[in-house]
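Here the complex is missing a single protein chain, while all its other protein chains stay put.
All chains are identified by letter, namely A and B, in their written order; residue positions are counted from 1 within each chain.
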Amino acid sequence: MTVIFKEETFHDDFTFRNSPEAVKRFPFPFPEDSYMYSVNLEPHKSYRPGSVYERTFDVDEHYVSEMRDRARVLAEDPLRCQSLPHMTLAGWDLLELIMTSKAEEYPELFELHRDGAKWHWINRPLGIEQKFTFLDETTLPYGPMEYITRQTQGDFAVLDQRDDNLWMDAGMVTTQADWSLDFDIGMNFFEWHAPVPKAHEMGIFQRALKFLLNVRQGSPARRLNWTMTVNPLLDTSPENYHKWGVMKKDLTLENMGQMMHLRVELQTFFRLPRSNALVFPIRCYLIKLDELVTVPKWARRFHRVIRDLPIELATYKGFVTNRPKIVEWLSKYDNGAPTSPGIWPD
Amino acid sequence: MLEGSIPSRPVYGVLEMRPGRLHLMVADAEGAEAILDLAASAPPDFFAGAHIVYIPKKTGDRFVARLEHLAPAQIYVGPSYEAALPRLRRVLAGAHMGLQVYLAGTEGLMGQAMLEAMQAGIPHSAIQTEHRGSTVRRVQCVHCKGITEDVTHDPFQCSHCGLHLFVRDHYSRRIAAFQGVRVDAEDPGNIPQSVERFR
Partner (left out) sequence: MSAGAAKILVKVAEVTPVNELVTRFRFVRRDGGPMPTFSGGAHTVVEMNDKDRVRRNPYSIMSDPADREGYSISIRRDDNGRGGSLFMHRRVRPGMEMVISNPVNLFALDLRARKHLLLAGGIGITPFLAQIKQLAAMNGNFELHYSVRTTSLASYADELVANYRPRVHLYHDDRGEQIELPALLDGQPLGTHVYVCGPKGMIAWVRKTAAALGWPREAVHHEEFLAPASGKPFQVMLARSNKTIQVGEHQSLLEAMEEAGVEAPYLCRGGACGQCETDVLEYEGTFLHKDHWLTPAQCASGTRIMPCVSRFEGKTLVLDR
């Protein structure tokens, strides 16, 4: 697979687009015509060549531009990347996991040469070449977690495991669905999920935590989550809410297809070997409604999901005000025909 | 009593005597009453191993004599938390495992003192708290990161950047504050009537 990296922006002029190939491999998150929370975890195994599930860390056509956007966000606000002092070892674990996976799975893009602790990393798409000593922070320009996550799409929450809980003690968070690492760092699993409605009462987090505490080395897991975003903004942070929240007002039936995006998070979970921490990469995929409706099955199903979503969830996901408009727009693409099971296009 | 809400919002208890070598008690205003209530059930020599740091605030002299009457090993009565902080840090720096920490009074005081104790190496769940007195909140503006003390109204105006913020129950132990988010972010200028929620 040769990836052609696109030049595009996720701010101001918003030139982000998906190629037809990218649309085809989009991780559409609805296996049926309705949606409710579930602990939809499954093994993160390679699956369906060409899909976002094929590689450990998916690299797609947006890679270079997403990394540029991350650098821009960090320059504005360095608090988006933080690591409590005891999490440095987990940062090295993460760096090793990403470098070895990418070098093995994308040999034409990434190379890693190791001679004992002397490592040599080459990242061709970003034009980076780095010689460093593994486990020696003084040989990298940033801490290990920051160094490698400036070169990897998706947010990263690094969770310390202790006292039968997971603690968000480090992270790189610039493509988030409205939560603040700076505020949430140090919280446990239940605390950082506190603002999510309904799921606590349903026991979702109890079950999810039990599963995650037992994620084992060599047996990563994954799940999908989703929300909606006006304009292709990777950075929908609470910090900047007063800058992007106002954009929701500009939505009309005329610009809906271009402005409204389904935002899907591919969340994966890996046990890190040296630190016994758990890393929780949250990879954000965006798709314009115009792009989404090119797949008729997705268009019909998405209309039904949005129309029937419980109001608490529409409120929490931030589109309750715009929902009538979105449903009206989508209804044009739903002829009432049944949809086939599963998430893939027919 | 404060009502429970979401899981990140702190839950306070009732101070109880626990075994330990040194009992460090930090309280403000009506928080003194929590210590006095604890004393009622404590054995006579308990306060010989106690160090009380007390900030009376508006309560003035009301509780000071009664606290002194407990005959703690050490007692400090100070004008503000900021003034007491160097002393608190010094005590924690020299403490050994087996130190018990008791916090009582307003959420702002308990949160900030808990942060100091956590940073000194005590797990937050091992620190006792009891809420007494005012329910005013310490709120961090998520946009500018400035902290506004003693917030009574919701929404309120950030004392640093001037944005109008609504007060969430989402709480950070590391910042020792609730989260404030711009109330008119999606519709600038449309600011709801401010209501007194915390006294």
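Following the convention adopted for this analysis, contacts are C-beta pairs under 8 Å (C-beta built on N, C-alpha and C of every residue); 3 or more make two chains touch, one makes a residue touch a chain.
Remember, it's a predicted structure, so these values are computed and weren't measured experimentally.
Participant: Using the touch definition up top, pick the residue from A:Ser46, A:Gln217 or A:Ser340 that touches the left-out chain.
Facilitator: Counting the whole complex, the residue in contact with the absent chain is A:Gln217.
Participant: From the list A:Gln161, A:Thr229, A:Asn322 or A:Thr339, pick the residue that touches the absent chain.
Facilitator: Among A:Gln161, A:Thr229, A:Asn322 or A:Thr339, only A:Gln161 touches the chain that is not shown.
Participant: Just name the one of B:Leu70, B:Ile122, B:Cys141 or B:Val183 that touches the chain not displayed here.
Facilitator: Reading the full complex, the residue touching the unseen chain is B:Ile122.
Participant: With respect to the chain omitted from the figure, which of B:Pro19, B:Pro43, B:Gly60 or B:Pro86 is a touching residue?
Facilitator: Touching the chain that is not displayed is residue B:Pro19.
Participant: Residue by residue, what part of subunit B touches the chain that was omitted?
Facilitator: Those residues of subunit B that touch the unshown chain are 18-21, 92, 95-100, 120-123, 125-126.
Participant: Please identify, in ascending order, the residues of subunit A that touch the omitted chain?
Facilitator: Counting over the whole complex, subunit A touches the hidden chain at residues 42-43, 85-87, 89, 160-163, 210, 214, 216-219, 221, 273-276.
Quick note on the criterion: only the chains that are shown with their structure count from here on.
Participant: Counting only Cα atoms for the centres, state how far subunit A is from subunit B in Å.
Facilitator: A distance of 37 Å separates the two centres.
Participant: Using the touch definition from the top, list the residues of subunit B that touch subunit A in their complex.
Facilitator: Interface residues on subunit B, with respect to subunit A: 6-9, 123, 125, 140, 142-143, 145, 163, 168-170, 172-175, 179, 181-182, 185-188.
Participant: Flag every residue of subunit A that touches subunit B in the complex, lowest number first.
Facilitator: Subunit A residues touching subunit B: 79, 163, 180, 182-187, 190-195, 200, 238-242, 245-246, 248-249, 321.
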